[in-house]
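With one protein chain withheld, the remaining protein chains of the complex are depicted in position.
Chains: A and B, in written order; residue numbering restarts at 1 for each.
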Amino acid sequence: MSQNHGTLNLRVARIEAVTPEIKRFTLVSPTGAHLPAFSGGSHVVVLIANQQNTLRNPYSLLSSPYDTSSYQIAVRRVDSGRGGSVSLHDNVAEGDLIEVTPPVNLFPLIKQARLHLFIAGGVGITPVISQLEELRLSKVPFELHYAVRGEAHAQLGKELQATYGEQVHLYRKGIESRLQIGRVLADRPLGSHVYVCGPDSMIDATLACARDLGWTDSHVHFERFLEQSSGGEAFSFTLGRSGTTIEVSPDQTMLEAVEAAGYSMPYLCRGGACGHCETDVLELDGELLHSDDWLSDEDKTGRKKIMPCVSRARCNRLVIDL
Amino acid sequence: MLITGIKSRPVYDRLQPLPGGTRHIIAGQGSGGRAMLRLLEEMADLDRPITLLYSQESFSGHDFLTQLQQHRAHPLHVHATNQSLIDALKTLLGEAHMGTRLYLAGSESFLGSAMQVATHFDLNRDEVLREHSGTLVRRVWCVHCDTFTENVTQRVYDCPGCNLTLVVRDHYSRRLAAFQAVKADAEVPGELPEAEELDT
Partner (left out) sequence: MNIQFNPDETYRDDYTFANSPQTIARAPFPFPDDDYMYSMNLEPHVSVGDGAFRAAFDIDEHYISECRDRAITLEKDPGMHYVSAPHMMEAQWDLLELIMESYARDYPQYFSLAREGRQWHWTNRLLDIDDHFTFGDPATLPYEPMEYVTRQAQGDWVLQEERDGTLYWGAGIATQRADYSLRFNLGMSWEEFHGPVPLVKEIGMLDRALKFLLRLRTGHPVRRLNWSLTVNPRLEVSAESLPEWAPDRTIVTAQNAGKLVYLRIELQPLHRLPRSNAIVFPIRTYLLSLEDIATNPAWARRMHRVLRDLNQQLVDYKGFSRYRDAAVEWLSQYDEETRA
């Protein structure tokens, strides 16, 4: 059945420093239960309490989809960010409880591939680790080409070499010769797929090489690590009939915010597809952010209708007919 | 151009050069030769290797071999039957590399069988185009006895495998590369649907 829309409260069982910047966290259920299964390439969002608000940082799962007695994530300390990773590095200790969302996969393996090629840089290796775990049960060949800034940053790479042997190619700056993406992608059989996760420059280089060699977009997959996760920014809107203002947090939909405030409104699928919650917009000073599949293109630009179960707004004022 | 009134029938393409390809394989059968020639014209300035495969098997009797042989710059493999071409295509794709684009032209049955091979090699929609040409005869699969019958032109026909009179449904399976047929008088023996020529 549907889990509560909520999060998982997990205990930090272990913290290890794997490179000067990266710490690996092992998370378990406080009751010892198995955690929800997931597919390679998935990530969880860690909710980190800050002075003003809650930060939501996504981290890829490193652990095996087939052993869900624990999750593992790797957090790279970023001093110039909003402070989430710093908080995790400095303020969390073994035994503490942290809140994470259930796993979501925006970077899955292509099951019909005849060959998987992974290109990763630095902390971009993290989603690849669980993807490799998933491939253990498959007979499809793969190669990993992993570049790091030097010996001090190579621990995760060496662990992978120990597990997977020759299929892992490690490129440590100053030790091995540079990773040549063009060479990795050249002369590959039909049905090859490349997955790249790392700095923007590495992703852009991979996309360019792939294009030059004639690879089509459907065979090239990448994940950029963005600071923000999906969800959105907080905003408020007004119920036209009662004049009540409803606050919508980044973690809520408009529908959920209405319900949390004690009101009810029509809905069915709660996924932007069935049309049941279609609502008229009475006043708007700003823009609507439509995420549904129900309204026509005309309706979406018309600024007169919204689907509160999935859509949001960026506005100074929004009044809807409820 | 095939009619698209039947919703489960594949929607076919018009062959044109696919962008970014580093090697092009063009395979056709019978009247599909016409589309192959048109495509070659559009590819005249392309500086990439092109391989041609052509099967002379044809329900309608069209043969474009002579015209195809004019394109001496490109290797041309000629086959007497569609099956022979499909087998050769499988070998060719097994040795091909990423960057290859595949173009298919011919009857629905030929396209279906060729697509089975393309799917085996995980070629996606951005790597393969199929243009239908020729007659609208159908390859049909009898759901009761598993027999495939080629070149079916009538809505109601007798299955050579189990002798039941079958009605052809407007439903196409890409895996089997065939339409489905079921017993035509399943409700009342002898009460058959109207005879009808397919796709006219």
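Throughout what follows, contacts are C-beta pairs under 8 Å (C-beta built on N, C-alpha and C of every residue); 3 or more make two chains touch, one makes a residue touch a chain.
Here the structure is a predicted model, which is why all the values come from computation and not from measurement.
Within the whole complex, the absent chain has one touching residue among A:Pro103, A:Gly157 or A:Gly214, and that is A:Pro103. If you put the hidden chain back, the residue from B:Ala44, B:Ala73 or B:Val188 that touches it is B:Val188. Seen from chain B, the chain kept out of the figure touches residues 6-10, 124-125, 141, 143-144, 164, 169-176, 180, 182-183, 186-189. Mapped onto chain A, the interface with the missing chain covers residues 1-3, 34, 36-40, 65-67, 69, 102-105, 108, 110-112, 134, 137-138, 218, 268-275, 293-294.
Keep this in mind: only the chains that are shown with their structure count from here on.
Chain A and chain B have CA centres that are 42 Å apart. Note for the complex: chain B touches chain A at residues 20-23, 93-94, 96-101, 121-127. Here chain A touches chain B in the complex through residues 110, 112-114, 185, 187-192, 211, 213-219, going by the rule given at the top.
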